[in-house]
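With one protein chain withheld, the remaining protein chains of the complex are depicted in position.
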Amino acid sequence: MTDKKHGITRRGAMQMLGASALLAPNLLGKPAFAQTPPEAPAGRIIVGMSQESTVFNPLMVKIEVDDSVHFSLFDALFRVTPEGEIVPNLATEVPTQDNGGISADGLNWTIKLRDDVKWHDGEPFTAEDVKFTLELILNPDFRSWRTIGHNLLSDIEVVSPTEITWKMAKPFAPYLNFLTETFIVPKHAFDGVEDPNAAPFNSAPIGTGAFKWGSRTAGDNVTVVANPGYHGDGPYVEELVFKYIPDLTVLYTQFKSGDIDLTGRQYITPDNYAEAQTLSDREIVLVPVSSVESIYLNQEKPQFKDPVVRKALYHAVDKASIIDALYYGLPLPSETFMPQASYYYNAELPEHVFDLDAANKMLDDAGWAKGGDGIREKDGVRLSFANSTTSGNHLREQTQQFLQQTFKEIGVEMTIENLPAAVIWGEFWGQSQFDSVIVGINFLIGADPDVTNRFHSDAIAAQGGRGSNNSQYSNPRVDELLIEGAETFDAERRREIYREVQAIIREDLPFLPLFQNRSVVGWKEGIEGVEFNANTRTESWHAAAWYWAQ
Amino acid sequence: MPAFLLNRLWQSLVLLVIVSIIGFTVLNLIPGGPLAQFALDPGMTQDDLDRLARQMGLDRPLPVQYLDWAGKMLVGDWGNSFRDGAPVLDVIGRHIFATFLLMGSSTALSIAIGTWIGIRGATHRYSGFDYTATIGAMIALSIPTFWFGLVGIYIFSLKLGWLPAGNMYTIGDGSVLNYLHHLILPSIVLSLVNVAIWSRYMRSATLDVINQDFVKTARAKGLTERRVLMKHVVGNALLPMITLAGMQLPGILGGALVTETVFTWPGMGRLFLDSLGYSDYPVIMGLLMFSAILVILGNLLADIVVALVDPRIRLG
Partner (left out) sequence: MTTAAVPSAKPYRWWHSRAVRRFCRHKLALTGMAMITLLTLACIIGPHVLPYDMLYIDLRARFSPPMTGDHYLGTDPLGRDIAARLLNAGRISLLVGFSAMLLSTLMGALVGVIAGYRGGLVGAALMRFTDAFLAFPSIFLVLALAALLKPTPEMITIIIALTHWMEVARIVEAEVRSLREREFVQAGRMLGLSSSHIMFREVLPNAMGPIIVAASLTVARAILLEAYVSFLGYGIQPPLPSWGNMLNGAQQYLAQAPWLAIVPGVTITIAVTSFNFIGDGLRDALDVRSDHM
């Protein structure tokens, strides 16, 4: 999840500080004297998660909760901070065109590595491991997660144990952010392994991270233990347990009863926020996440071709009621795909207004006349469409039924056709077979603002494209900007580009933006060092810093 | 007997093949699939999804996929879970304990209570107790299990705070007491239906035995009613119940599914539901075959017991 980019400006950073200042009141409850981490790792922290972490090779296809374990066991070349800045991790510096790490044409990259890092089994970490990792991702037989960015690489060369270079097929600025999520795996763990999909490593991972692999009780928990030889600061707890609790109500109950110390993904449900705040000895904070909830409209459906219809529908969305009543006032209303804390966020977009009269008038003026059944029609197209989302998502189902009512008042019929998760996000979504879908999407990778994959007209899978432009959105100007943005390394220039992209998309409305969600996260008082990072997909992105106050 | 067994074995194999074909077809007809869960990942492209489908062999024609699966199955390879890469039998094995623990305790509970109610109902036929038990059993069979679980959670966890609302144990506390504490509510909920069934069967089985000659003889010999009951009636009435137990074995997967969901019990029912959510075909197929085998074994067991008990029935 995500946002920002390297080379952040001071103003951008200040903006971010502003965002975190909003959280500050929650943090003031702490004792005034400064806490310091213990000398040696001590204690155990149990993180409750509502999905089970099962993939331990960090390069293989995986889900969010797997990231929690990966961030603890492994390191990437870089780390992205909560402010969206990229800092070195296994590398010694972040390559830029200024420091020569990236050539002026953006094609040749040189990365310098630390020489003091050891794998959990004692072997030294070298450039060979980085090369192996990048090559493994591109191995056609290996079930890698995503290959975008990596597939531009060629001529990966180990210059020395602490230096590696590669060429890229085209300048691709977002790659730096991709590398913050590309965990390096040890080459020697794959020696003599024929099928990397079935390597012993995959169930007994060896990393360089702050924690070492402990044990796994499938269907229940994954335990990692402190790595005393960690090259960075920490860890300060002896043991970290990722506990799988497949139900959010139970997750919350167990947090209340003290069985778990920190609530992980999917966190505390909004309806429990008010009560959670009254719990004694618990810290409860609202953490903005990068995913943006919206109503995707399939641009190729005749009902949605007319921009007036999309605008009228947006006017008929009673966003405030949805947020305040159904979501307990937690989410932040949004007008764009960009998370609001991002350096690239465009705060000047026109604000949504709930106005049924305006919506009705727009449709009347555009010639959409009401038929006998009260549903509008024009040129043989009836303003009736289906809305789908994952069945069993109660809040979204409530939102749908609420929308149904307000849409009806502007002569639009919306039916509900929900599908199980494994069905809806298959070809129904991928090949744009839907009319409209309520979906929460994290549009960014790390903190990078590049959204070519979601909005470029070459990315429409239903039209033979290779990306995930599922609303089949097409705008030549946006295409142009997206291409330029991906090739531009200058942060100021990129900010202009992506602000314009947001403005055009707000005008075109390929999706009706609803809100940027905020998660309710809680932990026991006494746990220090917890910091959230919307640029990652997990609350445990830096568990190395967690400790129990003495 | 061997001929009978051989014949049954052959029939069972045919049955398994039919079950697997139906299961495999239905499963693969469902649109979407195991890769759907990655579709919303940041940076995930259709290219990547297609590549993964190819690597997992999901792009092959259905009959080819089925034959591949069935061929491996024949040599004992149940395949690997899409979700965590582990062999299917391992995955099932990890969840079997939780389910057997729950089923075991609830079966023990229902046998104990059901037997008592059944015998008492039979010996006190048409009494107030008998009527209450009859009506009670019928209501018990009519309550949606999951709803009964919800009510139990509301009263005993949320209002009274006596029992945990879910899970098999508290992390960091693997004591037997802790397991028992977590076991109480789901066991009771799951027992509801079984007590009803057992008590009804026990009642009619006892009634069948109670008037037979050997019982009358025992009574005539001056044995106390209690001894007659314990020694002759219960012993004989329990025999057919073994059949019933055999028949109930297959219910494990379906029966516990909803209860496991409500109580987030990490058993096979829960595994099944999760696997369905992920379209983890190998695990779903594995669970299907597993439960089909249980059904067949259960029926076979029942037939054999019946044959042993009643020599008039010829096997074969």
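Chains here go by letter, A and B, matching the order in which they are written, and residues are numbered from 1 within each.
The criterion applied here is as follows: a residue touches a chain if its C-beta (ideal position, glycine included) is under 8 Å from a C-beta of that chain, and two chains touch if they have at least 3 such contacts.
Just so we're clear, the structure is a prediction, and the values are computed from it rather than from any experiment.
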Query raised in the report: Pick from B:27, B:70 or B:184: which residue touches the chain that isn't shown?
Result: B:27
Report summary line: Among the options B:5, B:138 or B:230, the absent chain makes contact with B:138
Query raised in the report: Among B:44, B:91 or B:257, which residue is in contact with the omitted chain in the full complex?
Result: B:257
Query raised in the report: What chain A residues would touch the chain not displayed?
Result: 248-249, 269, 271, 321, 325-326, 391-392, 394, 397-398, 400-402, 404-405, 416-420, 422-423
Query raised in the report: In the full complex, which residues of chain B touch the absent chain?
Result: 11, 14-15, 18-19, 22-23, 26-27, 29-31, 135, 137-139, 141-144, 146-147, 150-151, 153-154, 158, 196-197, 200-201, 250-251, 253-254, 257-258, 261-262, 272-273, 276, 284, 287-288, 291-292, 295-296
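Going forward, only the chains that are shown with their structure count from here on.
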Report task. Would you mind writing out the residues of chain A in touch with chain B in their complex? Result -> 1-2, 44, 46, 52, 54-55, 60-61, 63, 140-149, 178, 197-198, 202-203, 217-221, 241, 243, 245-247, 249-250, 253-254, 259-260, 419-430, 439-445, 453, 459, 461, 465-468
Query - Contacting residues of chain B [partner chain A, same complex] - result: 30-49, 51-52, 55-56, 83-86, 90-91, 94-95, 98, 157, 165-167, 170-172, 264, 266, 270-271, 274, 276-279
